[in-house]
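Everything below concerns the one structure shown next.
Left out: one protein chain. Kept in place: all the others.
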Amino acid sequence: MSDLTKEQIEEINSQRSKVEGTKRVVSNGLEEIIYQSLPVLDHGFIRVIDYMGDDSSIVQAARVSYGKGTKHVSADKGLINYLMRHRHSTPFEMCEIKYHVKLPIFVARQWIRHRTASVNEYSARYSVLDKEYYIPEPQNLASQSSSNKQGRGSVLEGDDAKRVLDLLIEDSEKVYEDYEKMLEGESQIGLSRELARMNLSLNYYTQWYWKIDLHNLLHFLSLRADSHAQFEIRAYADVMLQTVKKWVPLTFEAFENYRIGGAYLNSKSINVIKKIIKGEKVTQNNSGLSSREWEELSNLIDLSK
Amino acid sequence: MSDLTKEQIEEINSQRSKVEGTKRVVSNGLEEIIYQSLPVLDHGFIRVIDYMGDDSSIVQAARVSYGKGTKHVSADKGLINYLMRHRHSTPFEMCEIKYHVKLPIFVARQWIRHRTASVNEYSARYSVLDKEYYIPEPQNLASQSSSNKQGRGSVLEGDDAKRVLDLLIEDSEKVYEDYEKMLEGESQIGLSRELARMNLSLNYYTQWYWKIDLHNLLHFLSLRADSHAQFEIRAYADVMLQTVKKWVPLTFEAFENYRIGGAYLNSKSINVIKKIIKGEKVTQNNSGLSSREWEELSNLIDLSK
Amino acid sequence: MSDLTKEQIEEINSQRSKVEGTKRVVSNGLEEIIYQSLPVLDHGFIRVIDYMGDDSSIVQAARVSYGKGTKHVSADKGLINYLMRHRHSTPFEMCEIKYHVKLPIFVARQWIRHRTASVNEYSARYSVLDKEYYIPEPQNLASQSSSNKQGRGSVLEGDDAKRVLDLLIEDSEKVYEDYEKMLEGESQIGLSRELARMNLSLNYYTQWYWKIDLHNLLHFLSLRADSHAQFEIRAYADVMLQTVKKWVPLTFEAFENYRIGGAYLNSKSINVIKKIIKGEKVTQNNSGLSSREWEELSNLIDLSK
Partner (left out) sequence: MSDLTKEQIEEINSQRSKVEGTKRVVSNGLEEIIYQSLPVLDHGFIRVIDYMGDDSSIVQAARVSYGKGTKHVSADKGLINYLMRHRHSTPFEMCEIKYHVKLPIFVARQWIRHRTASVNEYSARYSVLDKEYYIPEPQNLASQSSSNKQGRGSVLEGDDAKRVLDLLIEDSEKVYEDYEKMLEGESQIGLSRELARMNLSLNYYTQWYWKIDLHNLLHFLSLRADSHAQFEIRAYADVMLQTVKKWVPLTFEAFENYRIGGAYLNSKSINVIKKIIKGEKVTQNNSGLSSREWEELSNLIDLSK
């Protein structure tokens, strides 16, 4: 938050201080943090800018009702659990949220692959980018995993870590310095912004407005708040999960229950479990599972016993 | 509105009477009519259920700004006009609206072809449909156009009109009567609802929650509030246009200005206009336009002069 | 197929008899049946009209390679299994298929809810619909389920069945007879087609071209070839599954393995299984599961044992 200018902080405070009356559904949890800059990584943030609907809107749409939700929270909760369990998607599409996000370009490149959102990005054709780049914390300077071709291994230490940080900072400084030189020009004639920006590196920060419905947001979060996601995008997803918890607490609980700690079992794996429960002796050889599938099932339910 | 039950009216009034505080952007125009049933055709309606954002949200997103819109309405207006004129779409995606709509099934079938919205429809697998069907007003009983294979010609009169109305009513009554018979069954064992519904005709009413962003709504309205659209869906589009006017007045004005009443001219037509203005004599023969194109251009700018 | 006119059969045969050379990837399995009318229900059909890619295209895209797939089928198969198991979607989007489908309108209404496809439907504004309506086979005349509000129960028998069939046929005949009367008009001035069509019932057949990528097709089929889907749409999904098998056999096998017959377990259910395997006594009461969840888990792995 320290990166915000005084003017930006004033704009945010001015919005936060103004309360108006509305007949719409209001999420008190989200009203608490709306417009606030929730810090992520070294210079990034997540800000909730606007939202539509709450838990009751999901129930209302599922029932195509004239009024709001059901009369009782317990009935709303039961229905939301049912919808989540059976992967009904359209009622969750009836809630919408809009974020202002500041994020490194390499994170933005992963993020934008989710196509079911609306985006307005800060234009580096139109404006000059600020000098803000991402440098990982030392504890996040992971080495290449030896087992997983796209994963991280142990943390770099000592000189290895220092050397990487020095290189990242040195190059980030240099590319920005030269970006500025190109923009200015020796003789007052600068290179166009749309060209000069190509000299910046992928750890430079950009920002955008990003708007998405709750169903697609949960899909995004199930992939990006996951242990297989790159640490940097997960840092954003984790903060967003907290905003979902404040916004639609019943949906958040159902999501955690059914989508986060859960797992999909194929028919062969279900058969293996049935046999074990019946007391049959099952090994990988007679299971019909590949060694990879057997390993994944073992990790899930401890077949060693 | 007379079709609403007492309980439905009470639910609507209960929602309309409750005002809560919000830090979000509020559209006072839309707050006036939120939840109200705006009648369309003989038994249908449009109800605004929720919305996100207003004109200032479009400006805010286009600028990726920390605060709300610009300081001055005139600057907002200029930017919105610019965005509309140059067909920028993403800033308009930043506003969202949700409707509850009751509409004949044949209208619903046209409507659903717009894929960029979220829909929850009343389920006739799960519930019994009400006995409500659409019968056109006599002045809308158009004959088949003789010139346009998918259009309407003159209005049916006298016996022709009476006969059509009699047939429509007679069959609508009969298919519902038999729908009920199938559901009940002679011996207490009724046909499943998911099967019985197939006996109903396409003028029966269904209803749904429909949520869409402003950009895609304007695209829908530019097609459906158009003179080439079927009268029945246009009746809905016209009412929705009025809700857009209340919601985002600057955007509505820009839309009327740039998208309604305008036309797309191809390069050959532009050349014809240039020549005419220069004082050259242009006929279809020397215009380079096909007779169809010439006719369309004549209709637009009156070439006969 | 007996519903096709002689002219239609000739057009199909003419297309089937023409073979041209292409440098594109060819699916020999699909070439066998391309353009053929595969019958569904009493008057419907599925016809494969065109396709793009095969199993090797998925591998090629996943690797962003310059050539085609890998060198070895076993490597292709392993990668496709991996992508399916881990729910990677984009490589499967790289294959595309186009169908011509004839189907009852009430089935078309469920089908069109899948928004990620392209559709061109036969226009009843422009043309007169044929007199073809769906009447279920007696063994598919299910009663309303007493336990599941949107499901089917036992099959109607004897008089109950006969009575339903008689009503369906009687009303289908009547609405079409009156549709024709309206179109013709007493005095040569007929009602416009776009209005007259509203008199037809939802069991009348329509047809469309429908084009979708393989990822979204598999999603469609996982929902519509499922036991919870209505019998009539499932009849179409089952035929389409066979076309997928001919088109992309490796993907079909992976899909069957990982997506059909599988189930999603939440974290609480996984814990219950772990405990049972460890030899602990688990009942619904001490399971942490709701009675509904307990029942669903029991159905899956037979907890009674």
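Just so it is clear, A, B and C label the chains in written order, and each chain counts residues from 1 on its own.
We take it that contacts are C-beta pairs under 8 Å (C-beta built on N, C-alpha and C of every residue); 3 or more make two chains touch, one makes a residue touch a chain.
As the structure is a computational prediction, the values presented were derived from the model and not from experiment.
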- Visible chains in contact with the missing one: A, B, C
- Query: Which listed residue, A:23, A:43, A:85 or A:197, touches the chain dropped from view?
  - Reply: A:197
- Touching the left-out chain: which of B:4, B:155, B:189 or B:260? B:260
- Task: Please pick, from A:86, A:109 or A:292, the residue that touches the omitted chain in the full complex.
- Result: A:109
- Task: Looking beyond the chains shown, say which of C:51, C:134, C:220 or C:236 touches the absent one.
- Result: C:51
- Name, in rising order, the residues on subunit A that touch the hidden chain in the full complex. 104-106, 108-109, 112-113, 115-116, 119, 123, 125-126, 134, 136, 141-145, 149-154, 156, 159-160, 163-164, 167-168, 170-171, 174-175, 178, 181-183, 185-187, 189-195, 197-203, 230
- Absent-chain interface residues of subunit B come out as 81, 85, 87, 257-270, 273-274, 276-278, 290, 292-293, 296, 300-303, 305
- Go through subunit C and note every residue touching the omitted chain. 4, 7-8, 11-12, 14-16, 18-26, 31, 34-35, 49-53, 57, 60-62, 64-68, 90-91, 93-94, 96, 98, 100, 118-122, 207-209, 211, 213
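Quick note on the criterion: only the chains that are shown with their structure count from here on.
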- Averaged over CA atoms, how far is the centre of subunit B from the centre of subunit C? Could you give it in whole Å? 30
- Item | Chain centre separation in whole Å, for subunit C relative to subunit A (CA means) | 33
- Listing for subunit C: what residues touch at least two other chains? none
